[in-house]
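Below: the structure, in structure tokens.
What you see is the complex with one protein chain gone and the rest in place.
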Amino acid sequence: MEEIYILGLLAVFLSIVIGFWALVKEEDDLHRILLTDLAEILALALIALVATDLAEALILPGLVVGISELMAISEVFLVREGLTRQPERMLHIEVMDSAPAILALALIGYGVLLSGFSGGAVAGIGVIFYFICKGHDERFAIFEVLSGYAWVMWIVAFFIFVLVPQYWFFGVLIAGAAILLKVAGKMSLVGTMRGGANV
Amino acid sequence: MFELPVTTIEGPEIFVIEFGDIVNYFTVYTAALFTFALLFTILVIISRPERQVDIAFGGDAFYTKDVTPAQMKFQRFMALACGLATLGAMMSGDVFNFTLFTSMVGITNIGIVAAYKYKHVLNAAFQYGIVAMIATVPLFGSAAIILATTGTLSMWELFGSTIAVPLIAKIFLVLGVMGEGMAPFYVAKAEITRAPGAPYVLMIHVSSLLLFLRVVEIVISM
Amino acid sequence: MKRENAFLIMIVAGAVCLAAGADWRTGFFAPWLAEILLIAAFPVFVLFLGLWWNASEGEEDIPFLGY
Partner (left out) sequence: MIDYLIFGTIIGLLFHGIHRKVIARIQGRPGPPIWQEILHTLKFSFKQTWIPKTASQTLFVWVVLVAIGIWSAALIVLVTEGSILLLFGIYMLHKIVEHGMGLSSGSPYGKFGAIRSVMSAASELPLFATVGAIYLFTGSLLLTDILAWQSAHGPLLIFAFPAAVALYVVILSKMHYSPFAIIESKEIVSGNMTEHFGVWRAGLEVAFALKTYVLLFAFVLLFLGPLPLWLVLAVMLLLLLSLSFICAFCPMLSPYDTVTMQSLTMGIVAVYIVIVGVILA
């Protein structure tokens, strides 16, 4: 066990050296963002090497922090390069006219069935798909309200766990539904916020 | 119930705040840092931005950039978030929480400067963001190595003499905190300082200096 | 700032400083309380002492400013 850990650590350190060296060498800023994301994965690898349940709990916040930093500097990059124009529609195939509602509904339904974090991701993909096909007018007020409610549910579940632990199952259900809403809401924002009119 | 294992470094413990097995604490040292962070967070709330005067070198001409608080809403919010993250990092009694608060400080620092539309400020923000991002590798890496070798992340355990934290984890922790906004990478920060909005820009320095002071305490105690 | 207000704040801050100093010597309250009070009151005392000294009494000439 101990040796395996040391071996894994060495492999990751080697990758870190390679990754950082590449970052130093790279001149193009866009490529540097991508390389940074690759380097970020090494942090996750380091956490994953712990190889216990706790590691799983630590990876999630690490991942969230990494993604949010990546999004922040990508936005900075876009503004700096003046790339604020709406992208024109790249893809237009028949299925995007006929199927979005039913496919999105199916995905959201399946997501609700799964519930929790992965359910949120599936449902979020459904919403993204719908937005890609149908276009969107940045109706973010709705999502803000939704995430607010999800957060309140989350806190309520927390209080149930702390104050009346015998109703834990109820708490789990509330928390699962809340994280579903939250993750779905957040996922659906990906790629849709381009500084348009907020209706 | 909770006794800090070492009091010879940062003075006696004042009180602890318990959240289950996550136990935050204040010693004389961290309480002083906390108070300082709180003071500057309040200053961010109550003070208005300054108006920068620029001079044209070689002549008598000067002009003043007029900035209203309304234009600085986003920076103000980010500076506030940065202050709160700093407060959290000051009282945290858990290495992973500390690293999370540190990276949150990194993100909010990018946010504070990224809102200015001047090319050189944005450029500095971008470079700073890249450094802050790759700094999360040693930052979380150190927490992971500490967890893997000692089996705990609680400072209450780690500060005791029975647990030996590997040197590489300590070095990684310091490197990570430095990358999120400290000394060797200050050239980008010097550019950032040129952006208007002194109370908010100042928060970048407050947070990074306080984080550094805290990490010194953690590393010496471990 | 009005001269009286500055004077008042200066006196209050000075009194707090003196009380904290006396408290620290006699150990009447906890020493940390005296220290915190002193750290908070001493800067206020210094600044308002100056503000009291230089506050206008309303009868001075208007200084010549600029060209």
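Which chain is which? They are A, B and C, in the order written, and residues in each are numbered from 1.
Definition applied: contacts are C-beta pairs under 8 Å (C-beta built on N, C-alpha and C of every residue); 3 or more make two chains touch, one makes a residue touch a chain.
In this text, all values refer to a predicted model and were calculated from it rather than measured experimentally.
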Write out, one label after another, the shown chains that touch the chain missing from the document.
B, C
Touch criterion as defined above, residue of B:V16, B:L38, B:I163 or B:L209 at the omitted chain
B:L209
Suppose we count only contacts with the excluded chain; which residues of subunit C make the list?
17-18, 20-21, 24-25, 31, 34-35, 38-40, 42-44, 46-47, 49-51, 53-54, 56, 63
Which residue numbers on subunit B touch the omitted chain?
8-11, 28-29, 32-33, 36, 39-40, 43, 46-55, 62, 64, 182-183, 186-187, 189-190, 193-194, 198-199, 201-202, 205-206, 209, 212-213, 216-217, 220
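Just so we're on the same page, only the chains that are shown with their structure count from here on.
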Please work out the Cα centroid separation of subunit B and subunit C, and write it as a whole number of Å.
33
Could you give the separation in Å between the centres of subunit A and subunit B, each centre being the mean of its C-alpha atoms?
24
Rounded to the nearest whole Å, what is the centre-to-centre distance of subunit A and subunit C, using the mean of the C-alpha atoms as each centre?
54
Contact residues on subunit A for subunit B in the complex?
5, 9, 12, 16, 20, 23, 29, 32-33, 36, 39-40, 42-44, 46-47, 49-51, 54-55, 58, 61-62, 65-66, 68-70, 72-73, 75-77, 79-80
Write out the stretch or stretches of subunit B touching subunit A in their complex.
96, 100, 103-104, 106-107, 110-111, 114, 117, 119, 122-123, 125-126, 129-130, 132-134, 136-137, 139-141, 143-145, 147-148
